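With one protein chain held back, the other chains of the complex are shown just where they sit.
As written, the chain order gives the labels A and B, with residue 1 at the start of each chain.
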Amino acid sequence: MRNFEYHEPETLGEACLLLKGYGAAARVFAGGTHLTVLMKQGLVRPGALINLKKIPGLKGIVWHPGKGLTIGTLVTHHELETSSLVQRVWPFLSRVAREVGNIRVRTMGTVGGNLASGEPLTDLPCALLSLGSVVSVMGPSGGRSIALEDFFVDYYETVLAEDEILTEVVVPPLPPRTGFEYIRFTAGSVMDRPSVGVSARLSLEPQGLACREVRVSLGCVSSTPMRARDAERALEGQDWGPDALEDAAASAARECSPLDDLRGSARYKREMVRVLVRDALSMAHERANTGGKEP
Amino acid sequence: MKHSVTLRVNGREHRLELEARTTLLEVVREYLGLTGAKAGCDLQVCGACTVLLNGKPASACSALAVDADGAEVLTIEGLGDGAALHPLQEAFMECGALQCGYCTPGFILAAKFLLEVCPHPTEEEMRRYLGGNLCRCGCYMEIREAVKKAAGL
Partner (left out) sequence: MERLDYRAKVRGTAVYVADMQMPGLCHGKILRSSIPHGRVTRVDATGALGVRGVIAALTRDDLMTDRGIDPFYGPVFKDQSIVAVDKVRHVGDPVAAVAALDLDAAEEALERIVVEYEELPAAFDVGDALEPGAPLVHEKVRRSPGGFADLAGVDPIEGTNICTHYKLRYGDVEQGFRESERIFEATYALPTTQHAALEAHGCIAAVEAGGRIVVWSATQNPFVVRTQLANIFKVPVSRVRVAAPYLGGGYGSKVYPKLEPLAVALALKARRPVRILLTRDEVFLTITKHAATIRVKTGVKNDGTLVARQCEMLLDTGAYAEIGPRVAMKSGMTAAGPYRIPHVKVDALAVYTNKPPAGAFRGFGVSQSAWAIESQMDEIARALGIDPLEMRLKNAYEEGSEFVTGERLTSIGLKSCLERAAAAIGWADRAPQATAGGKRRGKGIACLIKGTITPSVSAAALRLSEDGSITLFTGTVEMGQGSETLLASIAATELGIPLERVHVVAGDTDVVPYDLTTSSSRSTFHMGKAVQLAARDLCRQLGNIVAEEYGVPAAEVRFSQGKVRFAETTLEYHEVLFKRYGMPGGTIIGQGEVRTQTLVAPGKKMASVFWFVGAGAVEVEVNPDTGQLKIVNYAAAVDVGKAINPQGCRQQLTGAAITGMGQALYEELAFDDGRPVNANLIDYILPSLGDMPGAMEAITVEVPHGQGPFGAKGIGETALIPVAPAIANAVQDAVGVRIKELPLTAEKVFFALQRARKKA
């Protein structure tokens, strides 16, 4: 790696000002698990790294029944996985976190870094998308909230401006009778990056078969993690049933735009989206139906 | 430009003047002469460079030393007690869990962390905690045995 200037600001304000000062030449540094790969491959050559880890208030995991789960941007995947709070209120999220990368990526890599990277072949963004997550962002002139579905722009690109920092992710509370499933599909080795990611969140009406709210999100098969809105519409407001399910699955396969690459052809990935959306929705429905407090 | 970095490596404090881009792997290998951690892939995949950073496995090839200022670093050389070996080191030897030995320091440190978090690991836990250490000689079956043995299973 080329050398770079290195700063450890102690407040968000300081960090944003530094970023603003450097313009495109500086990069935010958290776990470094994504950034160092880009730097070693020569894809980015930052003149400066702004390490966020001295800034207090970015590592909390807080649950509030009204607000939901708030995850600080510097929480690592491993911390998310092993948090007793998360395991108690939303164990499904812990299950997603423990599949990311490998143990070293999980102990160093952060939730915020993962989201801000815009990395297509990863897990958390897809899962969080189906949960209706909202991210908080801080810039030199103040903060803003952005729905995760509006956060990603393109491969490796988010709406974050050069001088903005993602500070937390909020996952709103889920209605009763909600089920969730995330499926991480790898082409070959289980340790490989995913080639398809599917997340389904299904909330049933308080009584009966009807699906009140359906979220289907897809990872790795478009330029960004995406909501499969046609798939959602195929089920939302409908009674749960095999035809609606097949409809949703087929819609999702049509809506995405996967690429041909070493991990599979576009055609195969679409087929897998169909299979996995069907499987994920079925599992989410089963969990919603068991009526348990947690999906 | 150099930064002052203090690292507590295997229980000993070291104060170094380093460029920001210096990785932990460069520090332990080039500056401290601890060559047990190896360069394998440079991209956090193979685990040959694994060290325990504040007790947790980290890819030393990609961890910045400046970022680890004030941290505790454990390398394979810090395991065991003089001539006495750590139970994992004994178990790896007894079970034949190594051949060329290049992945071994990283694997043993990763296994140490696994057993601290999961004292009686399931197959699933072993997969999740050790799946990120590659062994091209193919000692995975023996490694699983060694970890179970060290865990008293």
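In the analysis below, a residue touches a chain if its C-beta (ideal position, glycine included) is under 8 Å from a C-beta of that chain, and two chains touch if they have at least 3 such contacts.
Model, not experiment: these values are computed from the prediction.
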| item | value |
| --- | --- |
| Options B:Ala20, B:Ala48 or B:Ala151, residue touching the unrepresented chain | B:Ala48 |
| Absent chain, residues of chain B that touch it | 29, 34-43, 45-46, 48, 75-77, 79-80, 85, 89, 92-93, 96, 98-105, 108, 123, 126-128, 130-144 |
| For chain A, the residues touching the chain missing from this view | 37, 41, 185, 187-193, 262, 264-265, 268, 271-272, 275 |
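Methods note: only the chains that are shown with their structure count from here on.
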| item | value |
| --- | --- |
| Chain A and chain B: spacing of chain centres that average the CA atoms, whole Å | 29 |
| For the chain B and chain A complex, residues of the former touching the latter | 1, 3, 19-21, 42-45, 47, 50, 53, 56-59, 62-64, 66-67, 110, 113, 117, 127-133 |
| Residues of chain A touching chain B in the complex | 1-6, 29, 32-33, 36-37, 40-41, 49, 51, 53, 78, 82, 98-99, 101-105, 107-108, 190-191 |
